[in-house]
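A short worksheet on the structure shown next.
Heads up, one of the protein chains got dropped from this complex, but the rest are sitting where they should.
Should a chain be cited, it is by its letter among A and B, assigned in written order, with residues numbered from 1 in that chain.
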Amino acid sequence: MSLVPAEFYWRILPELVLAGFGAVLMLIEGGGRAGNRGRLGAYVALLGSLLAFGAVFIQAANPGDAFQHMFRVDGFTVFFDFVIIGATVVVVLLSMDYLPTQHLERGEFYALLLFGTVGMTFMVGSVELIMIFISLEISSISTYVLAGYRRHAPRSTESSLKYFLLGSFATAFFLYGIALVYGATGTTQLYDVARASLTPIVGGGEADRVLLLAGALMFIGLGFKVSAAPFQVWTPDVYEGAPAPVTGFMSAGPKAAAFAIFLRIFYVALHSSGHAWFWMVYVAAILSMCLGNIAALLQTNIKRMLAYSSIAHAGYVLVAFAALGPEGISAVMFYLAAYVAMNIGAFAVVSHFAHREERYVDVKDYAGLGFRFPVPAFCLSLFLFSLIGVPLTGGFFGKLYVFRAALDAHLVGLTVIAVLNSALAAFYYLRVVVFLYMRQPAEEIAAPPMTGAFSLVMIACVAVVIWLGVFPNRVLEFASRSAAQMLR
Amino acid sequence: MPASSYMSNYVPILIQLILAVGLAVGLVAISELIGWRRRSKVKSAAYECGITPQGDANRRFAVKFYLVAIVFILFDVEAVFLLPWAVVFRQLKWLGFVEMLVYIGIVLAGFAYIWQKGVFDWNQPERAEGGPASPIH
Partner (left out) sequence: MIPLSYYLILSAILFCIGVAGFFFKRDIVSIFISIELMLNGVNLAFVAFSHALHSISGNLFVFFVMVVAAAEAAVGLAIIIAVVRARQTLNVDRMDLMKL
């Protein structure tokens, strides 16, 4: 082991680019006294995330393992890298509008965004539990700070505190799970764990039980991160208090990354005890869908409503997860891609209308906006329809594949519950659309200008949602191929 | 090794523990029971090595100290990675050296950031919002 092969660095190129740009941003922000550092930071971050997006192509051209089999580039990694870095690009664009409105424009915001993305992309590529733990923490710690970025607003700091306390609590459970896996099998490399779990070190049925306990602990930890019930308590408060673009980011990047490692750990490393953890997933799926949707019906704050809806969507993803097969994995992947696009889009419109101090985030504030601001209102309706699962949108095929995967695995009961839930969910999404187009406004909300950055965000999100809704096949094929690759 | 014989190794420690605790508690109890005391203002004041105590011990510290504490934790713990590296330094050859330089470079970048942010500028009053004040204020 004298020299590290150059491919290793090509395989982690997106992460290197993001980390480098993040560090440069910090140095720019620290140095100099120019007035426009925030703006400069935004452009640097945009350049960095776009370059990282491009670097994923180079990464994809160099598949294989890197660094003592701790990192693996396969279709799965590449797919999630595209989703996560794409989300980051959109959030950077969105923040270019949002931060000046709130008088918060500082370079650190973008640096934290990039560092968080480094953590998430490392997470999806890691096939070693300690690497996964560290990258999970990199992503979480950045997000904790971002959630409290409006630090003079008590709600924002409160949201940050809640996220931090519950997040680190969950991480401790996850870490305990890792320790038990290490103890039972003597390794933390996922594929080695899978091999060793067949002939465990601790011996006999005892190791099986240890691995099962480890699985349960890791399930708690990851359940928190993907905000699946019964570990969802933090979600509404944190989503409500955090700055709107950050909420969009939190509901997309960390969630997709957490589901990715969820898949890798449970489908690969803990494959041998699948029959046991299947029931955990099953129960969590039902609870998340029902709790999320019923609570969302009662909300008037739109950010809070979307928070509960994100719990419900975690439930749908878990339905596909319970299918225990390559179809389940590809359905999860497709669903997450569609979900990220439509959810960030929805939060983009919310942050567009939020105004100073996030004054307008109630459903009532949206009354009559459909005619005053036709373009953002139309986009919001499209994203909401996609969240419902109306045909010609990405959400439709996402749900279709999830239900199909569940039915193929003979989970009829679970599928019925999921279908009933998506019907229920239509109520609260449609209520927003009704307010947009059919209610008279009580108060004229100030007109936010349609900037270039916001237009780009809308174009990108709408394009992805429509594309996934009209031509889903290529993405689905890619997802199925990488699912098969991952299980090998 | 059976647990009973294994635990028997600890009996001397247990005896010592009982003796130590018993002695301490006993002495205090005896002086409490048979001693007499006169209270005075000077006697009940906090002992500050002979200097007259001033102010309340619960007074508030400037937030700057927290900032220094936070920074200290980070840089203190980051040095932990130097330890395993130093143990196998010879086997790692130049590659290990270069990688450690990169690592230290990253840590130094963080250091440069907090320096420029004015965390070490203890004499300055808190600067106005929007300027390059420390991020916590």
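Note that in this section a contact is a pair of C-beta atoms (placed from the backbone, for glycine too) under 8 Å apart; a residue touches a chain by one contact, two chains touch by 3 or more.
Because the structure is predicted, anything quoted here is derived from the model rather than measured.
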Option from B:Ala29, B:Ala69 or B:Ala86 whose C-beta touches the chain left out: B:Ala69
Residue touching the undisplayed chain, where the options are A:Arg39, A:Arg106 or A:Arg151: A:Arg151
Contact residue for the chain not shown (choose from A:Thr188, A:Asn293, A:Ser330 or A:Asn421): A:Thr188
Per the touch definition above, residue among A:Asn62, A:Thr101 or A:Ser168 touching the missing chain: A:Ser168
Residues of chain A in contact with the chain not shown: 130, 133-134, 137, 141, 144-145, 148, 151-155, 157-162, 164-165, 168-169, 172, 175-176, 178-180, 182-183, 186, 188, 201, 236-237, 240-241, 295, 304
For chain B, residues in touch with the removed chain: 1, 3, 6, 63, 66, 69-71, 73-74, 76-78, 80-81, 83-84, 135-136
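Simple rule for what comes next: only the chains that are shown with their structure count from here on.
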Gap in Å, rounded to a whole number, between the CA centres of chain B and chain A: 38
Of chain A, residues touching chain B in the complex: 2-4, 23, 26-27, 29-31, 33, 108
Residues of chain B touching chain A in the complex: 93, 95, 106, 109-110, 112-117, 131-132, 135
